[in-house]
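Below is one structure; the comments refer to it alone.
Of the protein chains in this complex, one is absent; all others appear in place.
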């Protein structure tokens, strides 16, 4: 079954393994007329690159994107945009041992059961390098959204038990610390936690929050293709995400209706907004004009240096010490991935949202004549 | 855009409004040869029926399902199964007032913005009655899963701040109380909370948990069509759900790798299982043979009797007291809806999972010759 | 696998068997704001009804459509439109014999091989009654197309070896004869042929031509989702169609480039048209602003009274005389089916064609703010 294709109108097909020739993505359904350069995409890719901080793996990666098709004289043509990032040559020997057993918390076992065998080099298709394709495609979606006055921004909300104090939220701070946290004080405490866990040869998880602003009301489809349902799929499809929230998320289960309902208000021009935004910008699966607010909860990196119990391919119980270079945290690198998947989903649903009303459709085709 | 269609191989198309002629669903892609009666489906529908308890709306509904096609001599034929539940005649006048303003927490405003107008009778397409279609289709999926040795069971995990004590989990208890809670003590406390909130003309939310047992390892597709990603979409597409969790869910963000990793173990026959199940039965988006465990967080019913501020269709700020009959809680009725959407998704991904390995495909076609 | 669902944005799910409770269709993705009555649909259904002429089966059918959802106060709401046509009670005994053997030219054998058994009453799902769903959905598509200034018209081009003389093409004539031929002289000769074949207990095929006028240039997508490719699928999916042509069709294989190329010409305002239309209105899979012209070739009705050789379900060679009431020709009744499938496909591709160009998309969303 084809599992590496995502989206309906703005559709992406991702490919590549961690230790194969490269990672790439084909963006099929990108509108024509969008100015696009490799630089536009590279900026996003650099945000997920490791080696930028002491919290990421020290591998000297250099993920340079190349546009292979779909752009002519600096502008998208409407035909598929093929993007490639070549993998740098790496010694596969680092990973040869893991072929023989199943790493806890990884997809080794499930791939073996699904396909009968697997590409064991560095995780193969289930490696985090797969997110290069998501981010590259997301950069294009984000650029188009900007031209439609929609902005998508993500940041680290929490690392382990260190949470950002939303009273001290400072957007400018996000790119000032290695952890992409909008609160310098929390960032410092989180750094300390990560250092501590690294010393203990352990790892830690965290939370990424993403805000979509400027989206017109009316996007998302009733029943199954709700905007939040599609965002949930997009976000949970990111490796290591174990929970998804929209608006107040899990908290709503303990709230009362009188607290949780956002009342509407109109300004002097009759422009309607909501007094609060517990709903996270979505009512009945359709955008209501407020900010979309979502959160992704990431598990701690499964690759740790501690001794662990597991089973080898022969079905024997063994103890293992997994070698290699491990991140004690993947959350900071995942921030741009959440942003990318959100952008792709929102753009796709905006394009799908153009056919809801016959009067708008008529106007569209009248303009073409 | 078509938003009422769900699934890839086992595909459903849902239709109907709360105060129209009826609610229905077409199940396209159901395998042939499945024994199926209206009774099989009615049992599931009865679990979402209101009027069973003092916690549900006192409307005298009677949702009787009729099979219109796709079953011949008691067995599915492989062609579309059309199911219909007629709405009983109801006075639409109850709802005439709400046409003039936007109810807080409802989809009135977003439908108006999306389509230019809406069917305001009882919420129209965004009414909870829409879930009849989900449950009817889910009953068929559940029956097929059972024949494949897969069981899906949901129950109420929490109502407001009253949580089930998992130490006292008792599956037999689930159908012994009106709230579908597996803990009679928690059920009693929850009933008290609901009564209290009803007196205060307020409402309360809750949590539904769902467990899938017996699923073979290897189901779910890498990258975008992960089993958990599709479950997330299925569950968040249910009205009022604001958060989705798989396995340990939001808790993983505060766990350390050494705690969160589930170690593998083999029994004497080399049969592999996990010592713990923090992962909720899914690794890398693919089932690992353990139970799938997911949770849906429901907001409190937005329909409350308290006076609320809002805006009318003319864009004026007004105060409203919404009349009608309101549930102070929808969670108990949503239990079977979560079960249904989970069953549909798991079955669809099992059917998609049949094409992963050429050796199994060869065996399949060799058997046909 | 779900085979009864068609379309991307304007998506239909068809259901029902010839001798079940009824035939229906769910139209998911119909834009809101379209005035729609049952009469609009009934007019189309009446064109495929048998019993209108001596060339159709004398069964007293009466296919009355009912709208079950998706229309509120005479206007579509944007949510699924469910349509149903109940089957009149019929003696199934007419068909009991055919359960025991495979009728030549029918799908009896292939259904048995696919599903292990079949609903043998009157052909079940493979009966011509299935086209009721196509025509009902097509009536809606045609109505929307008209509001977008696009007209779709089909007629009988040939019956057996009697072809319409295109020099004497008379659109007014189409509804003046039982065969929907635009040439009264050809219609008379065709009637004679059909009578002759009926006497010989034989049957005859024919050709339906369909013209789409008023379609703007630019609709259809490069490579796989070409407008003509989607029309080909739509038309060949109609039972009994064995060939599909666009423009000059099969004749192009014998033409030379200098004859077959349609040269462009501009009028004084720079409006571009083609001097000829060998291409049938499509270049590179995209509409060019000329009329779309396509043809469907229908095989003779397989149900004939002559003795035929076949095999029974026990695998024995037998001779059979199939009883029942047979049409010596299905082409006239298929005219509106071709029109319907063409309308559905063209509308779907117009809706998909709205997202090709970022400048038009920007204008669309600017209008919404």
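A, B and C are the chain letters, set down in written order, and residue numbers restart from 1 in every chain.
By our rule, a contact is a pair of C-beta atoms (placed from the backbone, for glycine too) under 8 Å apart; a residue touches a chain by one contact, two chains touch by 3 or more.
What you are looking at is a predicted structure, and each value in this text was computed from that prediction instead of being measured.
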{"item": "Among C:20, C:33, C:78 or C:285, residue touching the chain not depicted", "value": "C:285"}
{"item": "Sites on chain C contacted by the missing partner chain, in the whole complex", "value": "1-6, 8, 14, 102, 104-107, 109-111, 113-116, 125-126, 130, 158, 160-161, 197, 202-207, 216-226, 228-237, 239, 242-250, 252-258, 260-266, 269-272, 275, 279-280, 282-289, 297-304, 306, 308-311, 314-317, 352-353, 355-357, 359"}
{"item": "Chain B residues that touch the omitted chain in the full complex", "value": "8-9, 29, 31-34, 76, 78-79, 144, 147-149, 216, 218, 222, 350-352, 354-365, 367-369"}
{"item": "Interface with the undisplayed chain - residues on chain A", "value": "1-5, 7-11, 13-17, 20-22, 24, 26, 28-29, 32-33, 66, 68-70, 72, 75, 77-82, 84, 114-119, 121, 124-125"}
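As a convention for this text, only the chains that are shown with their structure count from here on.
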{"item": "Whole-Å gap between the CA centroids of chain B and chain C", "value": "38"}
{"item": "Inter-chain centre distance, chain A versus chain C - centres from mean C-alpha coordinates, in Å", "value": "44"}
{"item": "Junction residues of chain A, two or more chains touched", "value": "8, 216, 218, 222, 352, 355-357, 359"}
